[in-house]
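Removed from the display is one protein chain of the complex; every other protein chain stays in position.
Our next item is chain A:
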């Protein structure tokens, strides 16, 4: 590019060419394309790394939320029968023959439990039916319809056949329906889940409410601190900043442990209150292993994420604006409300969004100090992953949470710009 412009002086304005005779415009385009390619090549290794170790696993998880071949893979003959016969066909001898053969092979391969579990997700109480009939399947003789019904007459239930037809399709939206407390009835219509099984919408609501409350508390506590740091001379504010950054650098588990130590029934706070006579021994406040514990500990943990963006916006605000407003007759409250506060809005937006995004997905702190009432949606995902082993449901709940977080992340990028994120 440099040599191209150097030749400009000698060439006629109609035909600008470089020293080797190429038109200047294409030479410039080529040079720019090369520079773009170079920049991109520097980023490429990391991009591939992230795609491979992050985007791909999450994509695979999302796939699992709509795909579960627990039935289709282990009951191939019956699945084929469902494909061959339209909805509404009464199960005949050929259907029962397929069922008997599949039960036998699944019992031999010890996958009968997987099949039963898959059907059980949609219709509770069926898992034992599969395992018990599976044990008897090796002795089945034709006619199979009679043999199967003799083993257990629950097999005649048309609802069971309707459910088996539904789950024979490995691709299903049922896990997403379950994640928002909906279910399919035997005719395939979408209905509300039974009342005693509606927990997910309530947990989503609780998660968003608690995250909102924590965001508000962080703003309430962070604003005065950020203001103080931004208006103090730098040598003092740098010193005080350490008090904000030290929690930021301290292990999450250490901070959570400290809160357990402080807040538990025989902990430091309760003991102090009892010693000073504010509480008696039997009125100790339960501050941990409930929602309150989650809120206090998470506010403490996320507070630096509010203070740092606020500070970086407040620092460059010239103090002369407020002084000018005061000199024109505004009271200190009016000057703060009309002059100072509007200038801090970008910082408030950045901090609040960041705290909210991080709060919605929190797992460790609620798991350790939340008790039963302080559990968030992340804890439910972990429960389905580790205890109930309904991985497809876990993936579907995770997908809903991920969608919410990505919308917020997109909003953050639009409003604040992801490259304005600062740490310390």
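Quick note on the criterion: contacts are C-beta pairs under 8 Å (C-beta built on N, C-alpha and C of every residue); 3 or more make two chains touch, one makes a residue touch a chain; residues count from 1.
The definition used in the following text is that contacts and distances are computed from a predicted model.
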| item | value |
| --- | --- |
| Record-based protein name (UniProt) of the chain missing from this complex, from "Polyamine ABC transporter permease", "DNA polymerase III subunit epsilon", "Cbb3-type cytochrome c oxidase subunit I" or "Glutamyl-tRNA(Gln) amidotransferase subunit A" | "Polyamine ABC transporter permease" |
| Given A:123, A:147 or A:395, the one touching the chain that is not displayed | A:395 |
| Identified contact with the non-displayed chain, of A:19, A:173, A:199 or A:252 | A:252 |
| Which of A:76, A:267, A:346 or A:371 contacts the chain that the document leaves out | A:267 |
| For chain A, residues in touch with the removed chain | 32, 35-36, 38-43, 45-47, 49-50, 53-61, 64, 221, 224-225, 228, 231-232, 234, 240, 242-247, 249-262, 264, 266-268, 271, 300, 303-304, 332, 357-358, 360-364, 368, 378, 381-382, 385, 391, 394-395, 398, 401-402, 405, 409, 413, 417-419, 421-424 |
